[in-house]
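Every protein chain but one is kept in place in this view of the complex.
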Amino acid sequence: MTSAALPDARRDAATATVGMTIFLGATTMLFAALFFAYAVMRAQAPAWPPAGQAPLPRGALGVNTLVLLAASLALRAARAAARRDALASARRRAWGALALGVGFLAAQVIVWRALVGAGVGPSSGIYGSVFFAISGLHALHVVGGLMALALVATFWTRGASAARRLGLCALYWDFVLVVWLLFYVGACLR
Amino acid sequence: MIEATSDRHPAPTGFLARFVFSRDHKVIAKQFLGLGLAFLAVGGFMAMLIRWQMAHPEAPVPVVGRALFGASGGIISPAAYTSLFTMHGTIMIFFAVTPILIGAFGNFCIPLMIGARDMAFPTLNALSVWTMAAATGTLTASFFVPLGAPQAGWTAYATLSTAVGSPGLGQTLWVVAIYLNGVSSIMGAVNYITTIIRERAPGMTWFRLPLTVWGFLMTSILNALFVPVLAAGMVLLFFDRVFGTQFFIAGSTIKGGGDPILYQHLFWLFGHPEVYILILPAWGIVSDLLSFFARKPAYGYRVTVGTFVAVTALSSLVYGHHMFTTGMSPLLGESFMVLTMIISVPAVLLFLNWLGTLWRGAMHLDTPMLYCLGLVFTFGVGGLTGLFLADITADMYLHDTYFVVGHFHLIMAAAVLLAIFAGVHFWFPKMFGRMMSEPLGKLHFWLTIVTLNIVFGGQLLIGYAGMQRRLYDPSVYEFLRPLLPLNRIISNAAFVLGASQLIFVVNFFWSLARGHVAPQNPWEVGTLEWTVSSPPPHDNFDEIPVVAHGPHELGNPLVRERLGRDWLAQSDAADVLAPDEGTA
Partner (left out) sequence: MPIGPPRDASLDGHLVDGAFRYLTVATAICLAIVVLVMLVALLFHRQRGARVAHYTHGDRRRDHVLTLMVAIAMFLGIDAVLAGRSLGHLETRFWRYPDHDPNAVRVEVTARQWSWTFRLAGPDGRFGTRDDVVTLNELRVPTGRPIYLKLRSKDVIHSLYLPSFRTKIDAVPGLTTRLWFEAREAGHTELGCAQHCGVSHYKMHGDLYATPDADWRAWQQRAADDARLRFDAKSDTALEAWDWDQG
């Protein structure tokens, strides 16, 4: 019922997880609303992609998806290491995850530039509007996650709190991954 | 970063750490209160200007006209009027009522009422107030940019709010301000929910929570779920304005385009829950206070909790009643109408529980109670007028008339505002350690309640007579010209209402400096905040209390017999109510 009886560290970890879960619930609603907007736009368009618009580069976006997935796996590995108190290897893996995350962003920027080059930009029509708005906002959430991860990886001290914080990062990262997967499968592939 | 605390941290020293960058929920509550009251005054002042225009179109505004509207010789121009109602609505909802009701009362009451030392995430809490401050800064800036302040109404319907209808920086800043305000609300919601789930004192079961806390819990859930939907709308609107996307700008038949109605779906999917976000804390507060001042347990506590939950669950399913005239499909319209009507069932149950609480009580008519009784009445009228609007046939006529304005002012600007006054009077002693003046409070109450009802009841009449809202000069319409005398009466009542608020301001500051020093438990009630000193110490409780009773054990004969008083603190020993020979 109430949690006063638990030891402090575990209590804090549980509290932080509750907070993170609620936060992710809120963020889910944000992306749900965006996907709803996407669905409305697509349902109302006479053709998708509209005539004369270059389709999205599925292959390149697929590669980016894999990079994001790899980052997520690296983060899980880091958390596992932190739980074993293997701090050095946890740190290595966390920085690895960070690098992969930055790689994802860089790869997204490349895709964006290529699309704009092919005449699909945010202002080129509704097709570009939805892709750039949702992938852009997703990228912002990735940036947020990377900043948090960088803070954690730089400032952690004890194994227990490192594992806890990496756990929160991993939870968030999984969320960002799922959002991207949904978008990729629902919007880019179909 | 998110960081949970459970251990006690030392009280900070130094002015900045204690009052500005504090992480103490009680200080943050005061910051929200100050910010909200300041904006309440600004929004109220704008309402006075709106009323001046309705009573005396074409006449310069007295006293302040030259300074504010110099370019038009002191007369409010159409553009200025449009900005006025836009900013009045925006400020009142997002920057006055939200910070006071949720930011200030939520922050102050939740930890104290559930027996916690602070919020679960104190840093996030401080971040929330600073994000709100950034939002107010952005909103204020939007007044002073080229092409003028935002003019699309508080609902900012596309296409009017896109670059097509409102070029210029003002509307863009408005969008950013609303977004930041939403971020602040979400931070608060994450904190409140987590705190209520995790930090309750031992023995504080769900059904021993004060109803105020239940109100905040439901509000926070709605905030966490639906403010992000508004955020999505604001993001897309921002992109449309700044990056040239076209979510809300209709295309042509050849080139697919956006959909202005999509904006309304996003806005009202947030917007209707938002009105319950504002009313739920008020419901919670009034449900507790009616019991406290009738010296009688809250009638049907569990049913009341059930109505809060039901309204929360239904709130997102009825939003389409704001869009009946957009030509939505008949099936959709009819469903929204029926769902809207269903929401009146929990509302009536709640209302009956309030009446049940009063019935056969021993009412003390202290100022907070007066405000609560006023609230019951105005919410009744406001809620019942909601039924008119829920009916599609009636709404075809009433939509976008002053009837709607009257409906929502009776709830938001009367009921919710009265809840704010009740809350300030009630918790002032706990917040600041001094009592507010009763005579001044009563004078303020009577002047306010009478004028409020004239103003907002008058708006209902004007709306029934067909006058549209957001109308700079109604005399353009021949059939509205006979309404001018009534509009003047409303305005005069509004001016008295506005002037009466000065009594509250005086009372507030005078009591802050000179009020009677408050005892620990001036109202003689049992919720946990009254078991600590006024104001509470830095960490709230020297020792985390153990809760043994519900929040409304008032007038229990057993307690009177054993303790000689008619109230029982939630943390009083469990055996006070033991069936056999208890220890007295």
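Note that the chains take the letters A and B in the order they are written out, and that residue 1 is the start of every chain.
Here is the rule we use: contacts are C-beta pairs under 8 Å (C-beta built on N, C-alpha and C of every residue); 3 or more make two chains touch, one makes a residue touch a chain.
A quick note: this is a predicted structure, and the numbers were derived from the prediction, not measured.
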Visible chains that the absent chain touches, using the contact criterion stated earlier: B
Residue of B:62, B:78, B:137 or B:537 in touch with the missing chain, whole complex considered: B:78
Selected residue (touches chain absent from view) among B:507, B:556 or B:570: B:556
Options B:202, B:244 or B:466, residue touching the unrepresented chain: B:466
Residue among B:76, B:218, B:373 or B:544 that touches the chain left out of view: B:373
Chain not shown: contacting residue from B:50, B:75, B:134 or B:164: B:164
Touch list for chain B against the chain that is not drawn: 78-79, 82, 151-153, 157-160, 164-165, 249-251, 257-261, 294-303, 325-327, 330, 333-334, 337-338, 341-342, 344-345, 348-349, 351-353, 355-365, 373, 376-377, 380-381, 384-385, 387-388, 390-394, 396-397, 399-401, 461-462, 464-466, 468-474, 476-479, 482-483, 485-486, 552, 554-557, 566
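The rule we apply is simple: only the chains that are shown with their structure count from here on.
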Geometric centre distance via CA averages, chain B-chain A, whole Å: 34
Chain A-touching residues of chain B, taken from the complex the two chains share: 1-7, 120-121, 124, 186, 189-191, 193-194, 197-205, 224-229, 231-233, 235-236, 239, 243-247, 251, 253, 255-259, 262, 265-266, 269, 544
Interfacial residue positions of chain A with respect to chain B in the complex: 1-5, 8, 11-16, 18-20, 22-23, 25-34, 36-37, 40-41, 44-47, 50, 122-123, 125-130, 132-133, 137, 148, 151-152, 165, 168
